[in-house]
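The structure appears below as structure tokens.
All protein chains but one are shown in place.
The letters A, B, C, D and E name the chains in turn, as written, and every chain counts its residues from 1.
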Amino acid sequence: MPAATVPAIRFRRLLLTGAAGGLGREMRGRLRAHCETLRVSDCAPLDAASDGEETAVVGLEDAAAVAELLKDVDAVIHLGAVSVEQPWEAILPANIIGAYNLYEAARRNGVKRILFASSNHVTGFYRQDQVIDSRDPVRPDGLYGLSKAFGENLAQLYWDRHGIETVSVRIGSAFTEPKDRRMLATWMSYDDTERLFVAALTAPVVGHTVIYGMSDNATTWWDNRHARHVGYRPQDSSEQFRAAVEARQPVLDPSDPAVVFQGGVFVRTGPFE
Amino acid sequence: MPAATVPAIRFRRLLLTGAAGGLGREMRGRLRAHCETLRVSDCAPLDAASDGEETAVVGLEDAAAVAELLKDVDAVIHLGAVSVEQPWEAILPANIIGAYNLYEAARRNGVKRILFASSNHVTGFYRQDQVIDSRDPVRPDGLYGLSKAFGENLAQLYWDRHGIETVSVRIGSAFTEPKDRRMLATWMSYDDTERLFVAALTAPVVGHTVIYGMSDNATTWWDNRHARHVGYRPQDSSEQFRAAVEARQPVLDPSDPAVVFQGGVFVRTGPFE
Amino acid sequence: MPAATVPAIRFRRLLLTGAAGGLGREMRGRLRAHCETLRVSDCAPLDAASDGEETAVVGLEDAAAVAELLKDVDAVIHLGAVSVEQPWEAILPANIIGAYNLYEAARRNGVKRILFASSNHVTGFYRQDQVIDSRDPVRPDGLYGLSKAFGENLAQLYWDRHGIETVSVRIGSAFTEPKDRRMLATWMSYDDTERLFVAALTAPVVGHTVIYGMSDNATTWWDNRHARHVGYRPQDSSEQFRAAVEARQPVLDPSDPAVVFQGGVFVRTGPFE
Amino acid sequence: MPAATVPAIRFRRLLLTGAAGGLGREMRGRLRAHCETLRVSDCAPLDAASDGEETAVVGLEDAAAVAELLKDVDAVIHLGAVSVEQPWEAILPANIIGAYNLYEAARRNGVKRILFASSNHVTGFYRQDQVIDSRDPVRPDGLYGLSKAFGENLAQLYWDRHGIETVSVRIGSAFTEPKDRRMLATWMSYDDTERLFVAALTAPVVGHTVIYGMSDNATTWWDNRHARHVGYRPQDSSEQFRAAVEARQPVLDPSDPAVVFQGGVFVRTGPFE
Amino acid sequence: MPAATVPAIRFRRLLLTGAAGGLGREMRGRLRAHCETLRVSDCAPLDAASDGEETAVVGLEDAAAVAELLKDVDAVIHLGAVSVEQPWEAILPANIIGAYNLYEAARRNGVKRILFASSNHVTGFYRQDQVIDSRDPVRPDGLYGLSKAFGENLAQLYWDRHGIETVSVRIGSAFTEPKDRRMLATWMSYDDTERLFVAALTAPVVGHTVIYGMSDNATTWWDNRHARHVGYRPQDSSEQFRAAVEARQPVLDPSDPAVVFQGGVFVRTGPFE
Partner (left out) sequence: MPAATVPAIRFRRLLLTGAAGGLGREMRGRLRAHCETLRVSDCAPLDAASDGEETAVVGLEDAAAVAELLKDVDAVIHLGAVSVEQPWEAILPANIIGAYNLYEAARRNGVKRILFASSNHVTGFYRQDQVIDSRDPVRPDGLYGLSKAFGENLAQLYWDRHGIETVSVRIGSAFTEPKDRRMLATWMSYDDTERLFVAALTAPVVGHTVIYGMSDNATTWWDNRHARHVGYRPQDSSEQFRAAVEARQPVLDPSDPAVVFQGGVFVRTGPFE
């Protein structure tokens, strides 16, 4: 059952990229209610289209295919990208060239609103005892975070220059439940994710807004006060999982960079040998 | 039934100006419980005084009459003014000269606390994707907003120089319910209005405090963190009306200044031909 | 000899209001070099027009006369106003109604740039041990400062709504030399005043900019960093007068509000009996 | 029944200093659940040790005894100190020398986490109509507040230099219920106190964090947004006591420094004759 | 004659990329004095190596060649890139892939200090009446500015993660003299450029510092106060050229985006058809 009790149809056609990924599969089912037609894409195989759906297997590095993909679309939820730390050879085509292709396709097709799935790893090198907001300078924790910072700046450019609005959501940890102690701070439930995505797509005016994607967790490192115009009010909290998580995972070693910094293990893993 | 469960009598005599207006009529009934005597005034005819009430028909531009009006008063809720965009010839006497007359009368009569009904139109030229607070520079959206900015500065002067305390409430949209999509951000229920007015009148120390008057709406453009000493905690939200409002009003045109700016239609209507 | 070595002719016709006042008389001679025709006005009698000058005796409260005054004008240096603390009956027509009349006349006549002579008394209730900038909330020290705050807000409105650009100059103390210890902080030489006025009139883009008008004094309470786009660089300093001023004026009494607050004697003199 | 539903055992041995004081006695019972062994100390006599407890009567000015006290301890809740305004002769040994002794003992014994009971009196000279946060400069209201500011700076030094983490809790008013109108703003329930202490001791990374200790009161002067990583979410509010408190205590005199300033009576009582 | 009177030899081997470009050619002559060996590179032909120089023609998109280029280098002045607005097909290899290749080469070769030639076009969509600093969010005005924002974030990542220090210089307009009215604000003389480059290379600690590259112009849009640790003190000013520039270039049209925004013509030219 969808979390938001909004009128069923807001958009004629929504495009969801990255629909074969973990979050993409979850959102595919939920976004169906918010449009007449849901177009879903991925570079990987997709489940067959159900009623009211269209599917397309498209690599984001293929500019012509992406241009085609955005035809007759009202708005885009752009989850498609490499979503973990990977070598440059993987990040570059999907997350940098792919993001450019997507915004160029939006410009050429007259798409005026995009939800860009950014990441908390854009600011992963702030410490876990710092509370930051969306205007603090970025401090990416790896090539993945770096590529997401690129995407946010691209969104800013296409807003300032071409009037395409974007909400860049710096997603924390969108899973069924928090898997470890770090996620007590970063977790965003699927219901809250849907709430945030719908708010971002339907808020009357967003320009380019950056917002952290998290539930109403007791512990947080992120202050969303500059984005309250989006109308996102999380209703879930990681707190219900705290006892179980703390019982399951040993006390953390505060000398481990993965504990000190907000990016967690991303700050010490990845392609740098 | 009044929203606030405060002790019935706080003040010996309260003065409510603008008591014949929409908000004035609503507050008249509610403020009665917070004082021994409620004096109500307006330039327009008033309903007959009920038990514990005094009525006075007074034009704010009449300095002598206003001086008389504030005699033996403990505190003032100053709603009296032109409350929409109007030509200068209407704004000047009621909102500028009238405000001066009121504060001079307060000074001469020893009144020490005023609730000044300011307006969100004091900052109406900020964009709807900006979240501002009470210390951001004013950007009035018309002569009405300009006159309310004057009133706030007057209140600041009378505090700094004469020790008269004021809470300037930048009222959003105080109606029974939100009438359109913009009011999903700006709406303040009558119950919350009463809560805010009572808090503003009874907080021990306010100096000159500026606070935005809104309910606990999911969407907002205003951050009241500098006014938390007032003790106002809204308990209503426009969210319950969202589905109906969005179903009723077509999607907004983001190229319309009335959609882009917080002031709504005020930014493009009014006396300027 | 003019202080600024700018090309002689920038404007076809400049209007200088308040040309019979102290600062007006000084600037009249200097502004002549920056335009083909200098129109000067005041409510008081003016010296006869010299070559390239036009004179007009106009009260600012006379809307029709002010509308006429701004015809065929490229830019306005608006010094005309009551410039010290006065009763409301004097401030209202000249500084409030007069400012409105001037901006309405500018709008109707297509004038696109105004230098508005505001005053440090807009923020006179900050302490002399505080360093403030143009974004700090106003704290007028009397009716004069209040009326200047009104004028700044009016300028903001006419910029946001009508595209008329203004530099609001919060003038400190524009005299031949500093007359007392307070003016060691607030003094602006006539040469620097000319520099600031010319910069404000000729900077390519100013929107509505607020800048404090002072020389490069060693002691200051004002930080102009938000206005460096104006291009004003003072070249004088009160420091050369310090020894003489300190020898002449006894040590100040720090319990005197006129010493504690930036507004000086304005904070304790004026129409309030 | 403890307020927090956390796993029973987090620490092998906790040390609670000041365990014979009012708050100490209350917390002694509650902290027992969060460790295998609770060592409690005070300079005054203590109730006999119950199961799993160790008691020690130690004066904080005794460096050797304090060094002994911190042996084999995992974390310290340091309530021990003079906790009201007192002459310098009492403040110096307990709050200044004592705090130094405690941190030196922690350093020598390898203790890595301390909860330092600081006080709102560190910032007691801010006005009650100001909302401040933990980064605003300190303004102690007496020798007690001064000593607590010393303790916070000491904690900062031991973090920056020796890697010992501290949460400095600027406690408002930790009592069974708010006793007067001021405490409507400053009150922290015992349940919330326990929640805050447990969060402060168990948050993965705190460095040196300063947080105000208060419940979720409607009225507040303190903004904890820089400390949201601690994970403290108050669940109580003084609001339920408002009517009774306001009925009991007469309206306050706003000319009384104890009403104007956040520190209350501390700003005008104490050792200064 | 070099502008800075620093000791001749600071570095064993400096690498200057982009040495065939306009600024590169100018700096090549000046940097020679600051090292034993100056290695210069470009993708275009270079003047023959003089004494103490080494030349290399290398395309930045060639990772292996770049890795070779950085061998035995102490520090890099990275000017090499497309330096005007160009299509994505040109920006991507030189400015994005090239920047990545350079930093990876630095990491592998143990180079610890880089001067990255960023650009004011990283923030070109701020208005010319705004004064911004290096912590304000980026607002690139085209693909070129976007690529420079990428480079800055890359530098931040390599500092946070790999300890490579960078000064990112957001160069204004480094030419012999200001060519138009906009450059009165943005101009940086070659002498000042050398001063800034030497300061950036020799300051003891820079982490990742962003600084705007401009002379001490009267008019500016940029506040470098967060970078004063670099020790850059400009000694030139565009003011000496003002009269000539203003005489030469007609008054600007304030409705032209190239006048309104800091980026100048970049905001309306480029690859977007």
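Some observations on this one:
Assume a contact is a pair of C-beta atoms (placed from the backbone, for glycine too) under 8 Å apart; a residue touches a chain by one contact, two chains touch by 3 or more.
Note that the structure is a prediction, hence the values are computed from the model and not measured.
Considering E:Arg127, E:His229 or E:Arg268, the position touching the chain not shown turns out to be E:His229 (whole complex). Summary of contacts with the chain left out: across D:Gly24, D:Gly80 or D:Pro140, the touching residue is D:Pro140.
Annotation: of C:Thr37, C:Asn109, C:Thr219 or C:Thr269, C:Thr219 touches the absent chain (contact as defined above). Panel shows chain D; residues 88, 92, 96-97, 100, 104, 107, 125, 135-143, 145-146, 149-150, 153-154, 156-157, 160-162, 267, 272 of it touch the chain omitted from the view.
Contacts to the hidden chain, counted on chain C, fall at residues 127-131, 181-182, 184-185, 218-221, 223, 239, 242-243, 246-247, 252, 254, 259-260. Hidden from this view is one chain, which touches chain E at 5-7, 10, 112, 165, 199, 202-207, 209, 225-233.
Heads up, the rule we're going with is that only the chains that are shown with their structure count from here on.
Listed candidates were B-C, A-E or B-D; the one reproducing the A-D interface, defined as more than half of contact pairs identical by residue number, is B-D. Centroid to centroid, with C-alpha atoms defining each point, chain A and chain E lie 33 Å apart. Within chain B, not a single residue touches two or more of the remaining chains.
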